[in-house]
Every structure is written in structure tokens, then in C-alpha cells.
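Certain chains of the assembly are absent from this excerpt, and the rest are unmoved.
Labels for the chains are A, B and C, by order of writing; each one numbers its residues from 1.
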Amino acid sequence: MKNKVIADTLKNIPWQKKPKNLKDPVWRYQDNPIIKRDEQKFSNSIFNSAVVPYQDKFAGVFRCDSKSISMDIFVGFSDDGINWEIESDPIEFKGAEPEILKREYRYDPRVTKIGDKYYISWCNGYHGPTIGLAYTTDFKEFYQLENAFLPFNRNGVLFPRKINGKYAMLSRPSDNGHTPFGDIFYSQSPDLEYWGHHRHVMGTYPGDKSAWQSTKIGPGPVPIETEIGWLLIYHGVINTCNGFVYRMGVAILDREQPWQVKYRSKNYILAPQKLYECVGDVPNVVFPCASLVDAATGRIAIYYGCADTVTGLAFTTVDQLIAYAQENPLEA
Amino acid sequence: MKNKVIADTLKNIPWQKKPKNLKDPVWRYQDNPIIKRDEQKFSNSIFNSAVVPYQDKFAGVFRCDSKSISMDIFVGFSDDGINWEIESDPIEFKGAEPEILKREYRYDPRVTKIGDKYYISWCNGYHGPTIGLAYTTDFKEFYQLENAFLPFNRNGVLFPRKINGKYAMLSRPSDNGHTPFGDIFYSQSPDLEYWGHHRHVMGTYPGDKSAWQSTKIGPGPVPIETEIGWLLIYHGVINTCNGFVYRMGVAILDREQPWQVKYRSKNYILAPQKLYECVGDVPNVVFPCASLVDAATGRIAIYYGCADTVTGLAFTTVDQLIAYAQENPLEA
Amino acid sequence: MKNKVIADTLKNIPWQKKPKNLKDPVWRYQDNPIIKRDEQKFSNSIFNSAVVPYQDKFAGVFRCDSKSISMDIFVGFSDDGINWEIESDPIEFKGAEPEILKREYRYDPRVTKIGDKYYISWCNGYHGPTIGLAYTTDFKEFYQLENAFLPFNRNGVLFPRKINGKYAMLSRPSDNGHTPFGDIFYSQSPDLEYWGHHRHVMGTYPGDKSAWQSTKIGPGPVPIETEIGWLLIYHGVINTCNGFVYRMGVAILDREQPWQVKYRSKNYILAPQKLYECVGDVPNVVFPCASLVDAATGRIAIYYGCADTVTGLAFTTVDQLIAYAQENPLEA
């Protein structure tokens, strides 16, 4: 392993070896999708979801759209990170302000462990989509905080530690519909209540150079800290004459000034090519929301939504992602 | 059987038992699609179509798009409701007024038996889409009446008897393109020539509560009369970033004032999830246009278009639909 | 006077002589606008409105948008057809069905005298714009009937007598927004409750031949019966890169089959060119909703909305309009 990872060892990370002869930096779990659309009691689909190691096993927060296509987030548990038991009722939040607790819709969660707390961030309906924030210590009781930003925003992803003494978040400002634009921004907070110091991190590429990310980009899983920088897996979108295609890319951000991009891959690392990624409620989508990383081996397991319908699992390593970002660089 | 159906006994209704452990209220015929895209001599696709019991067998009016993608309606016959023989030439109408007989395009037929006559209603091109009306007694000769409404309208569905002494019709006013809105209305007529007394029946749900029907809804098969009310299977549409998804829902309308909704299911009853529903000329469409019902058992066979390409068959019962509508209610 | 008019003599018709050297078939009242935007107590604007002779004087139904830009219709009276007193409160309708009486919005009224009754038709909000109908005999009490059509429709204009034993109406089917299309249709009714026998009358001209009416057209004032046919003043719209321009045109419809167009002028008869027609809440609009005609002289006074803000008056004669339609014909 060339690149040191600043994270915990995760011995029971789900894993499969890279297929022989495969040139690609990321490879799929052979029995994908790991979670089918109707595995939860009332679900139409289970997709853009977040998992973390928890008490030697795994816990997660899952986006399950109901059969009325209501979007909400649910807790689930797993022994192996592959077979999941998802609860029948959505998460119920506690908190101080009824104005904030009032539910409109919730989707695309991320989970970030900072200290003893597991923070959940998600797209939260409050007169438009914005970033909801909450924490739990036991995946039973959840305390909701203030929304991080004014609408309209999606894909709020916390860093797993304070940076320069401040909490730090990536997000993608957007509008109130099927937003046809979107860059990644960095914001910081002294207390997870007030946010400021907003910095542009990276934007789309409108031309031919890297067209898969020409319409919008947004942060995916919690960034992985390595000696060389924060490893960021993100989604990029192109607008074809038959709709949006969502793919996955990788970038490396400066460790202390994460709004500085050190490397960014010109090529995608995973694209919708399997039937369960190309066919579903929203065709041609791979959308990463979580990853597990084992600091000892650099192994990474990526959880990603497929066609807004099912949940897939894919593998890579820190070394391969970093090499890929460095070898196919996209100049700013 | 809990709920009494006001209809004929239909001993030879096509039928398969509900698969074990299935929670859903509607289940597919195992050899779907029952009609492939090219079963008619010149057809590119055969989908949104209507069938009725006829002389101890079955007759139907089928939407067949030609290989020039011209839309027209054709007669077909079947012994078992599953294997169909569809004629090579479209229906030729007789009638009084050349202005009305002139064909622009015809699609999405329904067939309703009232007394001795089989009435066909369909989306009829007359300076924009409106509701065409005709009747036959033998599926050989067809007499075309005046168009029911001014353009623009789609999905005109007659009730199978007069209500309050008047013929009654559900429809979905629309515009001249891929209409991004649409509610269900009720209209009545003393003579099938003049229509009035228009009432709003039900509309879309723009928010998260029942998002599968947030863009437009329209009536499907001829309503089934039960003691509790008219059982209405309808289609609902959501607009995703990659296009419309058409699903099926159920509602129960008041027997004497059918513009009053007694129950309406928050959840869809069938959604495009099989490959033949998700892939085709228009992906992600299930679109019901007819049902057969057996009053003795409450069994229902639903005929529905799949991906605007082939025809599927699905089953349910009156009791299950009513229970589903009552147990997942959508408050107005 | 060459062309015989089938109407009453109207000795006190407002009138000004045609300016010398003017080639145009229609000329403006010299002190236009006759009604300013704030002449009614709460009004932001007073424009697309209808007037009729009433008890040797004049009565009218006026569209007054309030200072909250709520659209409603109000009664007004005048001794001379030029100076108007408009009531402070909108018309309150009586009628059988609360469902129909419930007000959403009301605009663009027409008034047609048939027998002893003055019928008001207007754009009525009922889950979308449709045609509201009501009558009065004294401009004090108003009885509302069923809406004539399903949504979406605007500009419902009744003929001043039954044709072939039926009430007859022109209208412009539309959609639920700033409709970018629209043709004129004819419908008939035995009882003003049920409507049918819908016929296409005339459509837009998409090319260069008569581009002022290339986007949409709709009927204006109540048609004037002449020996040669029904004289129809209508509006036509072109879509420029800076918005819609509404102009006025003229057509002559067959007396017994008014869906047959005998003549139609290629040229507009009046266009927004005065400052009060070009500048206002909606720039570049002249929109005729009513006319007075004197059978003895063939004089016509046209009332029209200007820039959706004020009310203008213009003059012409039956002979001049007919000659203009015949001399600048638009072939179908």
C-alpha cells in the first residue's frame, strides 16, 4: 500500500478481489444489487443510502421510497455489510424546534462519525430542498439540528473531523426542480448551527474534455483522509437527448484547505452499464452515498444507488483511486 | 367475498392465483406480455387496448401503431381472453357527418357495454386530441357519433349504465402535446350527443405524500359498480429527471354522485418493474385501459399497455382493491 | 349602406366620423381610453369588457383587476356608452349548485341578448379556465348556469339567436397557462346546459402569409348578423422575441352553418400602436370583447381592452368591415 490512510482498521469490510484483466479502477460486487427494491416492508425502491461500521458490525441510514413514492430515511443493520435488515418505520427525530422537526420529505442520506457521534446529513424539505442535520449515538434515538443552509441545496456531506478547528461540509447548491446545473462548495461551522466561509471547490466541464460531468457534479460519500489529501468520490451528470446520465468520479482535495483540488480525474470511475443500473425508475444512474475503508489494506467498499431503484456495492482501493486521479488529470 | 359487485357473472374470465407471500394487491400473468409488439400484421406495437366479454368469448378494440407509427384502432377476437386474433385493417366507421368521420388519428380505446350496444370511446384527432365515440352491436359495423368534447381531451371512459338518467363519462382534459398536467373530470349527457354538468372528480398530488401521481392522472378501464361505490382503476404520472413514469392506482367513487371520491389509495397498485414494462418505445409505462370482472367471485383481469409497446395482463379481486383503497387512504 | 344588418336600430350609438385620408377600416375614438385604469373604486385596471344597449341607455359587464390583481367582473351603466359608472362590488351570482357558484376567478366577459335575457359568458376558474354562463334580465340579479365546457377554454361567445334550433357558441380551447396555441371552434346546445356538435371554425396561420395570427386566435364580440353572414371580429396573436402581440381581425361566417368561413381578412383591422395600447401591464395588446351596432346605419362601436390596463373605443361600419374582409381574403 503506497498511500497512508488516516482512518480505522476495518477487518470485516465486505470484499471481493478485482477480476483479472479488468483495467477499470472500480469493480462491482458479483451478486449486485445487494438490496432489491422491495426488501423493506413498504418500499418501492431502496437506493441512495449510507452505511458505517457500528459495534463490530454495520449500521446504515437508507433511502426507501414508499409505494406512494414518498421519500424518507430508515435505519438498517447488517452483520456483513451485504445482507441488511431495514426497519419498517422511518427515523423519528427529536429536537428543540417544531418548525425544524416538521417533515416535508427526506432523501439521499450520508452518515459521518465525528468523535462519538454519528451525524446524519440528508436532503431535507423545508420550503425547498436543503441540508438536514441530526446525530445519534445508538441508531435508536436521533436528535435533529438546524438545517445547515437556506434552500436550495442537495448532497450535504460532512468531513469526518474538524478542519482548522471548524466542522466542514461539502454540498451542491441547486434549485427547486430537476436542477440542470451544480458545482461543489465547501462551508465551515464552529458549532454545526451557524455556517459560513463558503468556498467554491470544483465545477462542471461544459465542453468535450470531460463531458460526463458537464451538467452538474455533487459530493458522494464522506471524504477519506489520506496523507496526500482527502479522497472524494463524487457524481457527475451529462444531459443527453434522452435524459441525464449519472456517473462516478474521483478527486483529491487538500487536507487543510479542502477547497483546493489537488487532482481530479478526467475519466469516470464507474458508469451505468449493468441492467440494474440502466433500467429502473430513473434509468442510467449510479449514485454513490457511502463508502467503507480499511486503513490497514486501503480497501474501499462503495455503496451506490442504481437507477434510483436498488442498491449496489462496488470495490476499489485507496491506491488505485489515487493513481487513477493522478494518471488521468483534469486541468482546472 | 365481502363486496357485492353489480355486474354479470363471467365464468371464463382469464385467471391465475395470487403468488404466495405476495403483499401487493395486483399480480401479473406469468406469461406476460400476452400480446407481443408485432402480432398484428403491420404493427410496430400493440398496447393500450380494450376487451369485453362477447358471445361467451371475448372481443376487443386494440391500439396498434403501424410501422410508420400511425396510430389506429383494430378489432380482435379471443376464445380465452389471452390468445388474440387481431384484424389487419383498422375499424372503418359509418355515420352521418363526413366532418366527423374524417380520420386524423385514433388511440387508447375503451369499450363499454350499455344495454345491447358496445360503445367505443377513444382519443380522436380533430384539430387536436378529443374524445371520439362510436357503437357497434356485432364488432363488424361501427357507427361513429359526435365527438364528446372540444379539444383537448384524452381518456374518455363511459360508465356502464346511466346515472341519474344520464349517460356519464370520465375524462382527462389536456393540451396538444406531452401534457404535463391533468385531473379527472365527470360529465353527463342526455343523449350521447350533448354533454354538460362537468364536475371535477380528483386531481394530482404535487408534494411528497403521493408523488407517483403528482404530474397527471387519468381514468383507466370502465368503472366497476359495487355496493360501496364505483371502483376506478386509473393511471398516475410522475415527472423524473429522465421522463414520465406511468403507474396504476385505485379509487372508489360514490354510486350516484361519482364526482365524489369515497376512497383513494395513496399507494400505486402496479408500477413498471418488469423488463417489458421498463424497456420499449416509451420506457416505464403501465397503462390500464380495460378490465374484466366476474360478479360471482369478484375476480378482475386488467389489460394494460406496457412501455407503449406490448400488452400485459394482471389480476386482482374486488375485495382486495377495495381493502387496499381503504387501508392506504389519501385524504383530499 | 350595402349590407343589410339583422339587428335593432341603435340611435344613440357612440360615434365619431372617420378621419379624412385614413385608409384603415377601423378608427379610434379621439379621447381614448374611455375608461382609465383606476376609475373603479378598487381597480388596478379595467379592460376586456362587454357592453349592450339597455333601456335606451347602456349597461355593461366589466373586467376590473383589483389592486391585489384578483380578476373579477362588475356591472356598469352609462347614458352615452362613453362615460361609465362601474359598481364597487363584483357580480354576485345565484344558482342551484354550490359547486358551480364557488368563485375561483372570472375574466373577459361577453354579454349577449337572446330574447329577453342578457347572457353573460366569461372565462371562469373551475380547476382550470373554462366558460362560465349566467343570465340577467335587469343587471341586478344574476343566475349562474353550468359551465359550458370542461377546462381548458377561454373566450366563450354566444350567438344572439338560436341557429338550427340550438344555442350556439364560439370558443377557444386552451391550456392552463399562457397558451401558445388556439383555434376557434363552434358548439351548440339544446338548453344551454349540455353542449355538443363541436366544429372547427378557423385556425392560425403559421407561415408568413398572415403572421399576425400565427400563434393563436379567439372570438371577440358577439357576432353581428348580416345578410351575407355573421360578422366576426376576433383577436389574433403573434409570438415575437419580446412577447405576444394581440391584434384584431375580421371574418364572415355562414349564417346557418357558422363553422363555414366565407371570408377572412388576411390583414388585421386594428393593432396596438397608440401609447395606451403599447404600454401597460401587458404591453402590445388590443383585445375586443364587445361591439354595438346600429342596423339603420351599419355603424359599429367596438369596445376593446388596451394593454390589459384600460378600455378603448373604436369605430367602423358593417359595409367597411365586409368590404375589407372580401378585398384582402385569406385563402384557407
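The rule is short, and it goes like this: a residue touches a chain if its C-beta (ideal position, glycine included) is under 8 Å from a C-beta of that chain, and two chains touch if they have at least 3 such contacts.
Predicted, not measured: the structure shown is a model, and the values here were computed from it.
Because all chains derive from one sequence, the complete complex can be expressed as a copy number, which is 6 in this file against the 3 shown.
By our rule, only the chains that are shown with their structure count from here on.
Here the chain-to-chain distance from subunit A to subunit C, counted in touching steps, is 2.
Same-residue interface: subunit B and subunit C share over half of the residue numbers found at their contact.
Summarising the inter-chain layout, the chain whose CA centre lies farthest from the centre of subunit C is A.
Chain geometry summary: the mean Cα position of subunit A and that of subunit C are 59 Å apart.
Between subunit B and subunit C, the centres computed from C-alpha atoms are 39 Å apart. In subunit B, no residue reaches two or more other chains under the touch definition.
By the touch rule above, subunit A contacts subunit B in their complex via residues 37, 44, 66-71, 104-105, 125, 178, 242-244, 279-285, 308. Interface residues of subunit B facing subunit A in the complex, by the touch rule stated above, are 207-212, 214, 238-243, 245, 266-268, 271, 273, 275, 278-279, 283-284, 328, 330.
The touching residues of subunit C, when paired with subunit B in their complex, are 99, 126-128, 130, 146-153, 171, 173, 175-176, 179, 181, 183, 185, 187-191, 193-200, 203.
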